[in-house]
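Showing chain A:
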Amino acid sequence: MTETYIAIDQNLCTGCQECTKVCPNLAIEGLPHQPQKTNPDKCVRCGQCVQKCKSYVSIAEHGAAAYARVRKERGLPDAFKEPLFAAHFFSRIDEVKKALADPDLFTVVQCAPAVRVAIAEDFGAPLGTLAAGKLAAALRRIGFDKVFDTNFAADVTIMEEGSELIDRVKKGGVLPMFTSCCPAWVRYLELNYPGQRQHLSTCKSPQQMEGALFKTYGAKLLNVPPKKLYSVSVMPCTCKQSESARPEMKDSGQRDVDVVLTTRELAWLIKDLGIDFQALPDEKYDSPLGDYTGAAEIFGVSGGVMEAALRTGYELLTGQPIPAVDVTAVRGTNGFRHADVQVGDLTLKVGVVTGLKHVKPVMEDLKAGRLDLHFVEVMTCPEGCISGGGQPKLICDTDAGEAFGNRVAATYEHDRGLPLRKSHENPSVQKLYADFLKKPLGHESHKLLHTTYCGDPKHH
Partner candidate 1 sequence: MSMGVHEIEDAALLFVFGYNGADSHPIVARRIVRAKQKGAKIICCDPRRIETARIADMHLQLKGGTNLLLVNALANVIIEEGLCDDDFIEKHSTGFEEFKEVIKKYTPEGVAERTEISAGEIRKAARMYAQSGRSMILYGMGVCQFGQAVDVVKGLANLAIMTGNFGRPAVGIGPVRGQNNVQGACDMGALPNVYPGYQSVTVPAIREKFEKAWGVKLSDQPGITLTNVPHHVLHEPDPKKRIHAYYIMGEDPAQSDPDLAEVRESLEKCDFVILQDIYMNKTGQYADVILPATGWCEHDAVYSCCDRGFQKARKLIEPTGDVKRDWEIIGLISKAMGRPMEYTNTVQIWNEVIDLCPGFMGATDEKLEKNACIQWPCRSKEEHDMGTVFLHKDGKFAHPDGKAKFAPSEWRPPQELENEEYPLSFSTVREVGHYSVRTMSGNCRTLRNLEDEPGWIQMNPEDCGELGLRHGELVKVRSKRGYCITRCLPTERVKKGATYMTYQWWIGACNELTIGNLDPISKTPEYKYCACRVEKIEDQAWAEKHVREEYEEIRANMGIQTKGGRAA
Partner candidate 2 sequence: MPSEFGLFVSTDIAKCSGCKACEMACFQSHNIKRNNVGKTVGTISVPVTPKLYVTVIETASMPVQCKHCENSPCKAVCQQKAISRVGSQIIVDEAKCIGCKDCLMACPFGAIALLPFYVGGRQAPQADSSGGKVAASKCDLCYEDPEGPACVRVCPNEALRLTDVNEERKKKNIAAAEALAVINAGDPGRRALS
Partner candidate 3 sequence: MLCIGCRTCMIGCVVAHEGKHIFEVDPDGYDFHPKLKVIKTFNVSVPVQCKHCEAPACMAACKSDAIHIVNGTVIIRTEKCIGCKSCAEACPFGAIQMVTLGSARNADGAPRSVANKCDLCQDQPKGPACLRVCPTAALRLVKEEDLGQTLKNKRLATLGLALGAEAQKQAAIGA
């Protein structure tokens, strides 16, 4: 399988250059009205071009044979009937199907928070319909042996990243600290601001933490040899596949995550297998690696990682419950917002960036020593992961406001409805630390859940 993730079909592209307007790293090159090309050395794999592109192949114009050929090239299943657009990613459904069919493999799946507020759209549900239960049921029908949840690792991320922040603040470490859960952002920083790498949190993303835990802690719990454990993740993101392929992402001794599907690909797989998604009952994610709090769920929206960190950080630092669980100061859709949050004696200065085009001025301020912040959350996509490059693609971009707004609302709704809303209160996380990791930033954590982003980004 080719290592190209995102590409523009030269036969389909009309050269409208709408994609160049959304590309955050000027990675798309070409003349107007001529087919465009992505420069893989600059592409951060965010997939916003894939979302934007409307230059489709019409069966009526190109004929069924051409359609079938392109479909095959892109690794799409036969049941796929959607129009094919010029900007696209390559599907890995075949790999997943092969693994599911292999009797020697024990398949586990994890699913990112943003997937459950969007996937139902591809089955005709209203934009931003919450389908967490149906999603778990669908993954089970597909045949995964265990249906876990990235949200569990999101809670773990808060424990690790929150502790790291407190550590840096108390011990005079490098500040501000930037979140590292968004791989397109990490890649963007590596490409454009390599000198600022030490500002990144050393935490792996929740996907990679969950993957590393599957093949260590999980393998032990399940009593399956790590080599036979096949780890699949479902992400709203077209960059997560390349993140999982980074050379440093095999701290479990294997590749922590074997294959990544986008939300759309999962929808295609569900259709390919003839599963009637809308008719499925609500089911639960498997315990313990599928147990999560509301804090983990809001990782899917801009400001969510920050809010989750504050919910836990406040209590870890002050020993008091946070006065208001909803930290509305960091919510919103503006490209760059910042707030001062009082945590005991400490005035924590936090910032939230959403949409990579808004990060450049922030980084320039950082380089110039003008950025007076402790902690900054950065997400590549317009309104966080719910608007990711792998999410259901809108037919009309004029619906984006409604789609993103509804997905954000569904995410907060889900958070509000959960019994536990702070990561450190997740009993399964507490048990993980008690039985396995011992303590945040401990030896085991350091080995499995943290990393140094040191590779040459051009090879990722």
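The candidates came about this way: all candidates are chains of the complex that A comes from, given by their letters.
Keep in mind that, in the parts below, a contact is a pair of C-beta atoms (placed from the backbone, for glycine too) under 8 Å apart; a residue touches a chain by one contact, two chains touch by 3 or more; residues count from 1.
Just so you know, these numbers come straight off a predicted model, no measurement behind them.
This complex pairs chain A in touch with one listed candidate out of 1, 2 or 3: 2. Of all residues in chain A, only 14-18, 32-34, 53-56, 58-60, 81-83, 85, 121-125, 127, 264, 267-268, 392-399, 402-403 touch candidate 2 in the complex they form.
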